[in-house]
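Here the complex is missing one protein chain, while the rest keep their positions.
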Amino acid sequence: MVRVTVWNEYRHERRDPVVRRHYPHGMHTVLAGALAGDGGFEVTTATLDEPGHGLVDEVLDATEVLTWWGHAAHEEVADEAVERVRRRVLDGMGLVVLHSGHLSKVFRTLMGTRCMLKYRKGDRERLWVVDHGHPIAAGLPERIELGVEEMYGEPFQIPPPDEVVFVSWFSGGEVFRSGCTFRRGRGRVFYFRPGDEQYPTYHHPLIQRVVVNATRWAAPPHGPEEVVGRVAPAEAGHGR
Amino acid sequence: MVRVTVWNEYRHERRDPVVRRHYPHGMHTVLAGALAGDGGFEVTTATLDEPGHGLVDEVLDATEVLTWWGHAAHEEVADEAVERVRRRVLDGMGLVVLHSGHLSKVFRTLMGTRCMLKYRKGDRERLWVVDHGHPIAAGLPERIELGVEEMYGEPFQIPPPDEVVFVSWFSGGEVFRSGCTFRRGRGRVFYFRPGDEQYPTYHHPLIQRVVVNATRWAAPPHGPEEVVGRVAPAEAGHGR
Amino acid sequence: MVRVTVWNEYRHERRDPVVRRHYPHGMHTVLAGALAGDGGFEVTTATLDEPGHGLVDEVLDATEVLTWWGHAAHEEVADEAVERVRRRVLDGMGLVVLHSGHLSKVFRTLMGTRCMLKYRKGDRERLWVVDHGHPIAAGLPERIELGVEEMYGEPFQIPPPDEVVFVSWFSGGEVFRSGCTFRRGRGRVFYFRPGDEQYPTYHHPLIQRVVVNATRWAAPPHGPEEVVGRVAPAEAGHGR
Partner (left out) sequence: MVRVTVWNEYRHERRDPVVRRHYPHGMHTVLAGALAGDGGFEVTTATLDEPGHGLVDEVLDATEVLTWWGHAAHEEVADEAVERVRRRVLDGMGLVVLHSGHLSKVFRTLMGTRCMLKYRKGDRERLWVVDHGHPIAAGLPERIELGVEEMYGEPFQIPPPDEVVFVSWFSGGEVFRSGCTFRRGRGRVFYFRPGDEQYPTYHHPLIQRVVVNATRWAAPPHGPEEVVGRVAPAEAGHGR
């Protein structure tokens, strides 16, 4: 059982009737349900307006993978919480960053780049699998059709990803690297594009499947601790 | 349960008393035992001098990961068998290539490069984990000490690996990328350096652990089939 | 001055009036002209039906970058010529593979994979730069519009590229990694998608610009020879 915390800004759903209709109890509830339904995860949720944004040490200590959705309130996330999350990722916690989370402090800090892109509401999206052997593509068809979504277009200002799993086609003429993996320290990061709050994307079974696959992929593999700092020689007798 | 076939040239062990002392029933038996002992694998073995080199369709159809050790008789492996293995890898079968397997037809064909390196018998090796978050490094200490092994030194004439998990230090002054991953088609390939027949390397519990980890890592994740060839437009109505 | 040989199958142009209208003296003449016009190259051409396919030792010895267009006659290229080219690439010669060259023996041998893809004649293509800092994108706008081209769609059965410079959008709904770099041995390989013989693509100034940039990028940087085989210890006194 992989212990997952589904983090959500949870503001749009409370303020905007369109969003509330898609996600009456918040996106995090839908995503948590998809993960719980898979059977391989112990799922909790956390949101921005909880104390410590729900990202206090006790929560993070019990989190193996964190999923992140944020949009309107990136700057309200306290730097201390960002640093707590970043440290955990570097020590092995998985991180699945969703849609507008590309501009979250957590993601930008781990990437070191601007993480901006082109955007436009109300497009049609087709996600093509480009890495057919990747575990995040397990059980998928070769493409996922989203009848309406926000468009994100290149350039996506990220470092060269370790792997690109999906590339999106948009009816307005743009393309986007929609599923990208990054390793940072001992942790694994997956960025997944779809999920604008105006559309019911996270109810789509194939999108849920990607989130489930990505969460499993991001679970820590428990390699050795990283020993750094001043050390004695590995060669016995060296330097005497 | 992942179905593994452990392939071995199995010539040195029958001819050379030093090698036979280390592996009286062949290296494949020791490696198969390590995999069987892990509990997650269904293990069979195959060797060069069996009909079809033990790599006939019925065997390969039931193989999810193939491990490969060869050295003296690379050229005796029939091109048809090589092509059968290559096709399976491209379709998703994992491949773990061990030590002198770097010059096997199977590995060279999948890499497209010369795959040569420097070598010298009778060195001391220290494998350092350089990717502490990689599943192949799970459960390992930060380094593995091999009191005596053959030296392999850079340049290792391979394409840029997708990931480098281990880098070796040798007492004679050389270094080597000793654990490298490659994706080819839907299949995953891992090259692991240690295992010269003159030394009892595959009895080492940490070396066995790497082989077990790599075999699990290489198991096929079952993403979508690759549809290629002439196709109708993905956009309905397009081109009419 | 970089010495370039522009290789062309040169069959379609002689047989098919549509192709001949676009390239009365062969595509190689147009590509060679673009390179010559840049001023940084010494350009020669070679075609399939010349002796040794124009790829004899004297030619290849004087070639720093080879560009390759082939389509209908891949299987007529002699294996010896393929091996001569492959060896040169591994030793540092640059290789720019164009359009249907993805199925050439030279490219498939260097990649080790099937190199197939989806295709369909008569689409509209928009190439987006996705690596804005890459030398192959120098002097380009962020996208190149091709009013009519053959569609190539994912999956493109290649190993994970070192770098992806362009991603194409097609009006029929597909996407494609249209500009990919690979290092093989000391040589650099660039695959560039556009250039179906039915359309006048290589007359397009921005497409010519890409070919010029790629040829310059692929020129050999003259690093050290690769010393492989049995060697004495790098550590003086070791092993005595």
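Think of it as A, B and C in the order they're written, each chain with its own count starting at 1.
In this text, a residue touches a chain if its C-beta (ideal position, glycine included) is under 8 Å from a C-beta of that chain, and two chains touch if they have at least 3 such contacts.
Keep in mind it's a predicted model, so treat the numbers as computed, not measured.
Which of A:110, A:144, A:165 or A:219 touches the hidden chain is settled by the complete complex: it is A:110.
Here one chain is not drawn; of B:70, B:155 or B:179, the residue touching it is B:155. When the omitted chain is restored, the residue from B:20, B:87 or B:126 that touches it is B:126. Touching the chain that is not shown, out of C:1, C:18, C:78 or C:227: C:227 (per the contact rule at the top).
Along chain A, the points of touch with the absent chain fall at residues 86, 90, 109-114, 116-120, 122-123, 153, 155, 157, 159-160, 162, 171-174, 182-185, 226-235, 238-239.
For chain B, the residues in touch with the chain missing from this view are 126, 128-132, 142, 153-156, 160, 163-164, 167-170, 173-175, 177.
Touch with the hidden chain on the side of chain C covers residues 92, 126, 129, 131-135, 137-143, 162-163, 169, 183, 185-188, 220-227, 234.
Keep in mind that, in the parts below, only the chains that are shown with their structure count from here on.
Averaging Cα coordinates per chain places chain B and chain C 31 Å apart.
In terms of their C-alpha centroids, the spacing between chain A and chain C amounts to 36 Å. Under the contact definition stated at the top, the residues of chain B that touch 2 or more other chains are 162, 183, 185, 226-227, 234.
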